[in-house]
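This is the structure I have questions about; it appears just below.
Shown here: the complex without one of its protein chains, the others still in place.
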Amino acid sequence: MPTLNPQSPSHPDLKSPQSSKAKDQALSDRRFKTLDMTMKRNQFKHDALIEVLHKAQESFGYLEEEVLIYIARGLKLPLSRVYGVATFYHLFSLKPSGAHTCIVCLGTACYVKGSSKVLQALEQELGTSVGNTSADGKVSLLSARCIGACGIAPAVVFDGVVAGKIEPEETLKRIQAWEAED
Amino acid sequence: MDLANLIDVATAEQMRQKPLRVNCCTSTGCRAARSLEVMQNLEAAVEAEGLTDRVEVVGVGCMGFCGLGPLVQVEPSATLYDESHRSTALVEDLFYEGVKPAEATSIIGALNGGVTTALKGDLQHPFFARQKKVVREYSGRIDPERIEEYIAVGGYRALYKALFEMTPEEVVAEITKSGLRGRGGGGYPTGLKWATVAKMPAGQKYVICNGDEGDPGAFMDRSVLESDPHLILEGMAIAGYAVGANHGFIYVRAEYPLAIQRLQKAIQQAKKYGLLGTQIFDSHWDFKIDIRIGAGAFVCGEETALIQSVEGGRGNPRPRPPYPAQSGLWQCPTLINNVETFGNITPIVRNGSDWYAGIGTEKSKGTKIFALTGKIRNNGLIEVPMGITLREIVEEMGGGVPDGTVKAVQTGGPSGGCIPATLLDTPVAYDSLVEIGSMMGSGGMVVMDESTSMVEVAHFYMEFCREESCGKCIPCRAGTVQLHELLTRFLKKQATKADLEKLESLCQMVKETSLCGLGMSAPNPVLSTLRYFHEEYEALLQAPIYAVPAYAVPD
Partner (left out) sequence: MSVKTLEIDGKAIAIEEGATILQAAKENGISIPTLCHLDGVSDVGACRLCLVEMEGSNKLLPACVTEVAEGMILHTKTPKLQNYQRMTVELLFAEGNHVCAVCVANGNCELQDMAITVGMDHSRFPYRFPDRPVDVSHEQFGIDHNRCILCTRCVRVCDEIEGAHVWDIAQRGEHCFIVSGLHQPWGEVDACTSCGKCVDACPTGAIFRKGSTTGEKERDRAKLEFLVTAREKRQWTR
């Protein structure tokens, strides 16, 4: 089968990660093994695609091209279909994310209670817009459409831990603590 | 497992339980307020006070009063099985809200005659007293991670009753007679849906539970799944038996990790006891349930999109008919109901349709869970009988707006509308809410006060719909973009009279021509605010560029 050439100059959007270092290799092999196991458990059925993508995102942090190709081959799906599904859902990311993630809930209850101010403060502090990672690669700023914690609005999720009734100052303090880390 | 075994498990569990239960909420809301630490401290205190033979700390699901978590309730375990014990109980119900980890020790101390500084809540407050709990009966009272507790309060008895004392037709007839309507928003009669799937020729059929609760401001399904997962599993199994399906899927949002984890545990436990899987109750009937995890797409709450997603594809809705009941998952007849709908099944089968039909109004039976949030004193989840007025919910139960007055109540999320304060006396029922330009929706109820700009609210929802549109049909994909831009012009005070007309006509067009429910209802927040708060739009119109001459033009 002819190999793909993702680094074609005519498509600058497509970049293959430079992960060919030898020590990464061993780790990535193990991660591909988990993908194999997930696919096998689902008998390589087409409808397992979303579950496998979840698994891939969990073990690789994001969906790099190599992984998408691997999944497409495994489930015998067209590449465009895999790409279409991976980009349809918000939770799948095709770009590497920062060391920490900060998700601001923008559901109605949080919105009414001023979550947009929290978000503004964060955007200013991190110098990036929602959906992106700060320039130093430390913090990814994301938004969610309701995490179901409306009783304690406004809510922000720091690395998977929900914090409720939060003020912009408090959020900034947490972010600054992350930024101070090495 | 047969009925005798089931009763054995229940009795053993009742015997095992200690006389007093200290229930500590471990749902998402209270967890964020450090309830797990509170629970640890409670357990340590029981040990320290030497109460281990009398008192048991139980991590329970959501008690509903999420605005003031963590919540702790002391309850005699006997009242779980027989309400009449409440009057003769050794201690009255104690309820604490906003418990700090440091206060946990003194709560246990108070049981031994000490004093506690923890804030005592009032269970007689209308917020609790006005509720009618059918689906949430055991939410916040039993440990969702132990099937034994569910069995002890009568769990899986309804499934047994359906399997051995009723024919599938009788189950469908019972649901039809109860008058239950879909709790996902549309309000389609559940019995009719079941009957359609049941009447399809025998063969592979599926049951799907829609737990893709995407409405911002709503968390009823999350709470039910986190607090009483077996209730949903039992409801689905009964549905499977009634319509002739032997495979079910629960589709849950990935944003609800705790609900997923508890469901997985619940399914495992039910399988172990032979209540799910093959040969349920040693009969010849099999029913298995798989979990499917969403990946962040509001549109997947639409049933045909959800089916696409379960099949592993993009969540694009397709035109109906054919309805999923005729041709759904992998073109097989499929029954799709919402989490709350399935939550009603077990109580109906257990207590009978007449009991259920006695609750609510003539056309809307039973209860509805609402997530009461926004600018309101008492935040949280409430389950109320249909027919209660919005005023009773907002003012009595919710305690009104802290320092201010209610301006509007938004129900139904991005598909619903804003109800002005003048219409607060409207009863909560499917038809009455549609009449005033909103809808029941899945149960989000966001209260807004005088400081909220209604145009901003409409703008917020339109931005949501613009981002969540799947992009398949033109009116929704391109129409929501234009509507959002138009509303932005209003907020920037750049809109003209012509823009207002454009806004109205485009809303109509998107509403009537879109492919699925998301597109059809996307203009609702704009239409309802246009209807009740027209002056706010007019106030934002651009000032005329050309000054009108103050003098009369001479001829």
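So that you can tell them apart, the chains are marked A and B in the order they are listed, and the count of residues begins at 1 in each.
Rule of thumb we're sticking to: contacts are C-beta pairs under 8 Å (C-beta built on N, C-alpha and C of every residue); 3 or more make two chains touch, one makes a residue touch a chain.
In this text the structure is predicted, and so the values were computed from the model without any measurement.
Participant: If the hidden chain were put back, which of B:Lys288, B:Arg350 or B:Arg477 would touch it?
Facilitator: The single option touching the absent chain is B:Arg477.
Participant: What residue numbers in chain A mark contact with the hidden partner chain?
Facilitator: Within chain A, the residues that touch the unshown chain are 1-2, 4-6, 8, 10-11, 13-14, 65, 68-69, 72, 78-84, 87-88.
Participant: In the complete complex, which positions of chain B touch the hidden chain?
Facilitator: So the residues of chain B touching the unseen chain are 297, 314, 318-319, 321, 466-475, 477-482, 485, 502, 505-506, 509, 512-515.
The rule is short, and it goes like this: only the chains that are shown with their structure count from here on.
Participant: How far is the middle of chain A from the middle of chain B, if each middle is the mean of its Cα atoms, in Å?
Facilitator: The computed centroid separation for chain A versus chain B comes out at 28 Å.
Participant: Chain A touches which residues of chain B in the complex?
Facilitator: Residues of chain B touching chain A: 28-29, 31-33, 65-67, 69, 213-219, 222-223, 254-256, 292-298, 309-315, 371, 373-375, 379-381, 410, 413, 444, 446, 448, 452, 460-461, 464, 467-468, 470.
Participant: What does chain A use to touch chain B in their complex?
Facilitator: Result: residues 45-51, 53-54, 81, 84-85, 88-92, 106-113, 144-153, 155, 161-164 of chain A touch chain B.
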